[in-house]
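The structure appears right after this line, and notes come after that.
Every protein chain of the complex appears in place save one, which is left out.
For chain A:
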Amino acid sequence: MDIEYQILNLYKTKQLEKCLKLCEVALQEKDDRMIEFIRMRAMTIHSKIVGNGYEEVEYYPQQDELVSTAVAKTPRPGTSFQRDTKTARNLESSYQKRATATVRSRAGTNTAGARSLRTALHTASRMSRAATALAGGAPFTPGAPLSLRFLSKDDKLFTPASKTLFEYVYYVEGDVRKAMEVAFQAQKSDDTSDWWWNFSLARCYSALGMHRHTEDCLRQALKQNKHISIYLRLIAMYVGLNQPISALEVCKQGLSVFHEYTPLLIEQARINDQMGNAALAVKEYRMVALEDPSNMEAIANIAMFNFYNDQPEIALRYYRRLLATNPVGPEIYNNLGLCCLYCNQWDLTLPCFRQALYFSADPEIRSNIWFNLAHVALSTGDVTLAYRCLQVSLAIDSKNEASQHALQALDARLRARKSNAT
């Protein structure tokens, strides 16, 4: 069988690693444009998966205070992600909230891990991009395919190849500046306007932290084509800029085009949740769960809402469903344990926590589990045990603020009791 057919088969069935290996072999023997492009595509898809290029929504807070493109420092009340903690209900349940600190981890186990991994990767790539952008007109890296080096903008192949080139430069080489050059050239040579170039430029601008340009490009792209990715990017950008009201507005626009569309709904729910509209958020999470019953995040959030809504039995049912459908992890057992505690299922409480401890590796989570165990001990009236649990919690992670406060409170109470006794 010819090697080019093998490569094509592997590429079309998404067996990328094997495909890349064969491409190396094939390109050593002869230069073939198609194989080179397949290799470029395969590398691009690879790094897109690793760098989470497919996720349009990426949250990272804007930190640079001096960037003039940022928004006003003092937002009007209710327009930004600042929880209003003055309501009576929150004050009352603040202790309880601390008790279940790990419940808050978004979407249970799987995505939480993926998310943290992604943010780590993202910041890294962002840094490297900034570095390469500085290098200006540096020559092409030696690893770049031949046709990339010899393809000039006058070539008749430039138009069909430009998108592949762009993605390759952006994701594999991580060179935003060069990618933008490709984009500008392509826009120039293409007489019809293409939403994708605007969208891609927005990607570049947001990687460079230029939010105003990003917004312009995305808005223009949206005029040309109502693609779901544009809506998601716009939302992510507004969330990044701490403008939840605008983000919600975009959600609404998107939902008028794509009715009851899960990714949009889930964004809306996240934003509402972060703004403190728990009831609204849970309504939207319910809609998501109806559309996509396998959505972990939605179910985890509904369960959490029920838990804080004093319906631990219902939360328990949701968590058990998550346990059945998802890979197990410490968070889920921890939450199950807490639900059992509040449902008075004493026989299951401790085994759940034991299981949670068995699965946990992260010191922060372990510390939180021990904190919750202290809570269990307190509710059985065993102050000494609670005291010890808190000490273990702090021994594992000394930065656990909840444990510190609780230990302090417990200490004060014990001392008061002692002084009363004497």
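In this text, contacts are C-beta pairs under 8 Å (C-beta built on N, C-alpha and C of every residue); 3 or more make two chains touch, one makes a residue touch a chain; residues count from 1.
Everything below uses one rule, namely that contacts and distances are computed from a predicted model.
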item	value
Listed names "Cell division control protein CDC91", "Exoribonuclease phosphorolytic domain-containing protein", "Ribosome biogenesis protein WDR12 homolog" or "Protein PTHB1", matching UniProt entry of the absent chain	"Protein PTHB1"
Contact with the hidden chain (one of A:T262, A:Q311, A:Q345 or A:S379)	A:T262
Interface residues of chain A (partner: the chain not displayed)	1-2, 4-15, 18-19, 22, 33-34, 37-38, 41, 45, 49, 54-55, 64-68, 110, 133-134, 136, 156-157, 159-164, 177, 180-181, 184, 194-196, 199, 208-210, 225, 227-229, 258, 260-263, 290-294, 296, 323-328, 351, 354-355, 358
